[in-house]
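Removed from the display is one protein chain of the complex; every other protein chain stays in position.
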Amino acid sequence: MTASKATTEQAGTPAASGYRSLSMPMRYLINAILVVVFLVVGELMIDGGVVSRYQTGVIEQIGIYIILAVSLNIATGYLGQLPLGHAGFMSVGGYSCAIFIMRMMDVVGVTARDFATGSPAAVGLFVLGIIFGGICAAICGLIIGVPALRLKGDYLAIITLGFAEIIRVVMQNIDSVLGFTLTGGAKGLTGIPSYTNFLNTFIVVVISLFLIHTMMKSRHGRAILSIRDNEIAAESCGVNTTYYKTLAFVASAFFAGVAGGLYAGCIGVMAPAKFGFMKSIEILVMVVLGGMGSMLGSVISATVLTILPEALRAVSDYRMVVYAVVLILVMIFRPEGLLGDYDFSMSRVIERIMNHGKRPEDLAPATTPAAEAVAAAPEPSTVTAATEKDTGKEAHTHE
Amino acid sequence: METPNLVPERELGKMPVLQAEHLGIDFGGLTAVDDFNIAMGRTEISGLIGPNGAGKTTIFNLLTNVYKPTRGTILLDGYDTAGKSVVEVNKMGIARTFQNIRLFNKMTVEENVLVGFGNSMSTHLLTDVFRLSKHWKQEAEFHDKAMDLLGIFSMQGLAHERAGNLPYGAQRRLEILRALATNPKVLLLDEPAAGMNPAETEELMENIEKIRDDFQIAILLIEHDMNFVMGICEVIGVLDYGRIIAKGTPEEIQNDPKVIEAYLGKQGVK
Amino acid sequence: GGNSGSSNGSSSDTIKIGLMGPYTGDVAQYGLACRYGAELYVKQVNSNGGINGKQIELDTQDEKGDATEAVNVYNKLVEDGVVGIIGDVTSTPTIAVAQASVKDNMPCVTPSATAADVISYGKNYFRACITDPYQGKLMADFAADQGYKTVGVIYNQGGDYEQGVADAFIEEAGKKSVTVSDSEGYPSGATDFNSQLTNIIATNPDAIFSPNYYQDDGKIVTQARKLGYTGVFMGADGWSNIVGGDEEYASAEDLEGCYYDCSFVSENEDEKVQDFIKAYKDEYNDTPSNFCALGYDAAMILLNAIETVEKDGKSTYGSDDYKQAIVDAIASGTANGVTGDISYSGTGDPVKSTLIITFKDGAQEVFKTVEGK
Amino acid sequence: MTILTQVLNGLQLGSIYALVALGYTMVYGIILLLNFAHGDIIMVGAYISWIVMSQLGLNPVLAIVLSIVGCAGLGVLIDKVAYQPLREAPRMSLLITAIGVSYFLENGAQLVFGADAKVVPEYFDLPSMSVGGVSLSANAIITIVVTAISTIVLTILVQKTKLGKAMRAVSEDMGAARLMGINVNNTISFTFAVGSALAGIGAVLYSMAYSQATPTMGIMLGTKAFVAAVLGGIGSIPGAVIGGLLVGFAEVFVSAIGLSVWQDAVVFLLLIIVLVVRPTGILGRPMTEKV
Partner (left out) sequence: MAMLSVSDLAVSYGAIKAVKGISFDIDEGEIVTLIGANGAGKSTTLNTIAGLIKPDTGSIKFSGEELVGIKPHKIVERGLALCPEGRRVFTHMTVSENLDMGGYTRTDAENKETLELVYEHFPRLKERMNQVAGTLSGGEQQMLAMGRALMSRPKLLMLDEPSMGLAPILVDEIFDIIQALNKNGTTILLVEQNANMALKVAARGYVLETGKIVKTGTGAELLVDDDVRKAYLGG
């Protein structure tokens, strides 16, 4: 028996070493309470006029971009692909949700005013519309996913870009083909009732984040991650790569559609030209800047990048140049994105407070190879510390 | 041999678990493997050796359907694997490791193993997404299973470490465990001892035998470390230019002049 | 740019109005032109003592040509306490703003958004320019007057302006028995029109109607001439910058004898137009374009109305009454703008005259004036 | 005769796409970067021509030379300033940096030159020839010939010369290439110089055909050329040319049959179909990864 074996055996699991942790129901309860508190405080501040209408509008857009970034992160950060057509899904969701709601308003007798007062029928219509938008986008995700998933890397990127452009052209011209008014053509779809507000945006954001989180932290999420890390190995471990890639794509598209639905209600017009390639890029920038595979990173960078152009109004003529420079500098100095793939967990923070600021590692020494190396250093036959040994080599594998 | 499907169920126990006949593949003009035959017993450890480029890894790729054979058939438990995808072959019961380690580098050690357990996990997507109680039960169950599995190599303490950060030897071991997690009948190991020092190699040998005994599976391995191969394998096949040139027990192989000439060289003689 | 920072509107000696448009991004040229025109008018008013002794303060905000930002800007302007807005400039963001502004009854005058929708959401939205359908119809009538029997049409099918004008033209042409021999669309951002022009030229039309923006029109005319087309081109007010600005988008020979409609041209002999041009040149050292003139007129429409309300003195500054009074004043007033005398007859669409402009010996000149109805 | 004119239209447009696509392919080939700034380099090239001829009133030949040299220099500068610090970084970061550079050039150009289009004067006053009733524009012919020559020169450069092979080595494994004695940074800069010089030539040909420079002109052109490069198989020189011509023809013929508003959709649909049938483009190297 070698020393390395001996040291690893000393180390128990965190639970065994006396680390106090929270039970799962407890964690969910804590998070649920936080969400409700936040919601109530936010609503009160808006009603009380502490937060202005301008700020509320910007907050709603932040919420929409959070959903967009986090949903794109499924395909980019978690699945490891490079889709460049996210705006396409957003536009499909936006159009279909808006059209659905506008057509159904007459049928169920809901007026634009009802959305402001929040009558049950209006709420129901909103929910149905948002889900309808998500499903339409998800169907597009499926259609694009099937051929696209045969492709790798940048070829996939370009095919998604192409598909989004096709969606744009279709939205622009479908009216003249069908011979009746559906999307409003080049002029766009106008007169969309403003069914989006802080309250429902916030709730949709929370639900979306929750669903994406639970999907990723399950066997399905692990399968998606494994494809990112090594597709060939994933197949050899019985991961149905086609299914999971499609799943990731469809989920990504679904939530983009949901965000599109919110967007339509927030702005009131949908113009096809605005959902081109540049919009997709804008969302991608948020994901990469935040850190690929980090949900918190996406949330933060969606927030920052939505506020940034607004904050830069003071230097209005130069703001896009400044924005570009900021982008370049961040990438040069933080190539892994702001957060890398770190993810925040409220319960972990609370656990640390419960354990008087110690982390599980502190209580269970020698669980990390670095610590192991220290412990085992005098014995030459032990395996010593290794960090991300392959990074250098990885960078050179071409796919 | 008869059509595989005709074999009566009860006979399955007696037949070889893995059987390949006249297996061959060409890459353009190059015949990388030709007329390869093998019949593996249920709990047998066999070795595949041969000079570099002889086609050993290629045989693994054929057995797992990574490459489509140009000729020949592969039967697993009597079922033909022709036309099956890599995923399906794994689910049928063949798992493998890779010559160049292929771990899920950014995932933790435990997660790597859990991906392997995917074959046995059964919750529906919605069960997991909405966190129904079945989800929690299953996660807990497989967490324990994963820990048991990691115990084989005393790696429980590394469960939350990123796989990519592990030392080389630990990475090789983890790859074996991940393959085991897929619940295979046959385990293919491609140079499991490469990059390990003699002490580590010895430990690995013990563990591989233990795995065979505990899991009652067949193991086919490729290795250039002769101490390792000779010490652990019951049968060894020697491949040269894609063809088997010798087959037998370690002693027979060690003294086969053809093998010495093509593969062992001076080291084999001594 | 930038705002003054005071969030509670203005003190008693200033009146705060909003000015919005795309000042960056790919339609910035239109936004900036409108802005320069509007700023000039405000400056003139201020240097003449302001309105009712109060100085006009402009709160200028960029929206990049994006509807999302336009809505943000609108909300911000409301928050900053403006009593009226000059803007927006292009159609989609303007529609978004129009929808948002209804509930505030915010008096808004867009210099240039021509889409029909803009004024349809509430009575608070006005425009200084003529609409797409109006122009299309006008040019079809003109084609009939000129005796053209067959006309080819080429237009940007990705643009609501171009499509709006072309559609109206084709409809009216049918009524006036002018045959549209071939109608070709092209997608936004196209630079190569050879293929479409080749088709149109093959039908041998008396004229080609190209109701697009001047940059595209310049290319279309140039490419058509290279393909051997020698006939007449007609256009709409998108042509107004094709020559005479910093750049000549088509050569004088290529444009000789072509026509377009517009409410402003710097060659207009009219005295107030020439005064405006001189003032603009003094201020910016540049010749004003149609967009500059529309910006100037939009500012004039709004400030005239504010002046009426201030003089009247019945409603308190910034109140709902005040805004309603401005809206009423715009609807009932007349502005002697540089793009013509502008008044309103019950809708946000102006009643104003339009010029038909032609190119002669390398210069533009007014061919005739069509009175508004 | 319309059909022949349309063929010539297609060839001219396709040649420009091809030339731009070549630049994409070169840069992609070496650092696997989708250089989103490539289209914007063309934009700068067009502005250089405009400054030299229209503002300074200098000789057109000088304008051509300065456009090409200026683009090449700009390409190298971008590489040194924005991309070189990220040689070891994840690819995605490099991609975002390229997007940043693209935004920078577009918005910078707009600050400097304004959003309005600038008209690039004709370089040479060339007559149209008429052959058998078809008018052949001299511009079209020059464009086609220049593209053909550029392609041949480039192929020789990459396949036959030592520097070309070094470029391929660097593209595979920078570290190993260093060990061979290759100056990796210079090789990459050289690639940028060549790719951007091609963009410069593209800028001149583009200006010759369409005569206008705008800050955003590179976006559409760049996207189309990018599609062309992928269609042909990104990384492949003949592939870029085939892709460029294909996209050019597709656009022209879709317009010719009166469906021009669908032309973008058709181009992308063509791309999707080709990629589904051949996942690495028409001449792309099949991606083999030895297991």
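Order as written gives the chain letters A, B, C and D; numbering starts at 1 within each chain.
Keep in mind that, in the parts below, contacts are C-beta pairs under 8 Å (C-beta built on N, C-alpha and C of every residue); 3 or more make two chains touch, one makes a residue touch a chain.
Just so it is clear, the model here is predicted, and its values are computed rather than measured.
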Option from D:129, D:176 or D:257 whose C-beta touches the chain left out: D:176
In subunit B, positions touching the absent partner: 27, 30, 49-54, 57, 99, 167-169, 191, 194-199, 201-202, 224, 226-227, 262-268
Contacts of subunit D with the absent chain, listed as residue ranges: 162, 165-166, 168-169, 172-173, 175-184, 285, 288-290
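As a working rule, only the chains that are shown with their structure count from here on.
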Shortest contact path, subunit A to subunit C, counted in steps: 1
Taking each chain's C-alpha mean as its centre, the one farthest from subunit A: C
Innermost chain by mean C-alpha position: A
C-D or A-D, whichever has more C-beta pairs in contact: A-D
Whole-Å gap separating subunit B and subunit D, where each centre is the average of the chain's CA atoms: 49
Whole-Å gap between the CA centroids of subunit B and subunit C: 74
Distance from subunit D to subunit A - Cα centre to Cα centre, in angstrom: 34
Junction residues of subunit A - those touching two or more other chains: 169, 172-173, 232, 317, 320
Subunit D, residues touching no fewer than two other chains: 107, 110, 219, 261, 264, 291
Contact footprint of subunit C on subunit A as seen in their complex: 52-54, 56-58, 61, 169, 172-173, 185-188, 190-192, 194, 263, 266-269, 271, 273-274, 309-310, 313-314, 316-317, 319-320
Contact footprint of subunit D on subunit A as seen in their complex: 76, 82, 147, 150-152, 154-155, 157-159, 161-163, 165-166, 168-170, 172-173, 232, 277-278, 281, 284-285, 288-289, 292, 317-318, 320-321, 323-325, 327-328, 331-332, 335-337, 392, 395-396, 398-399
Residue ranges of subunit C touching subunit D (in the complex, touch as defined): 24-29, 32, 157-158, 184-187, 189-192, 194-196, 198-199, 202, 215, 218-219, 222, 226-228, 241, 245-249
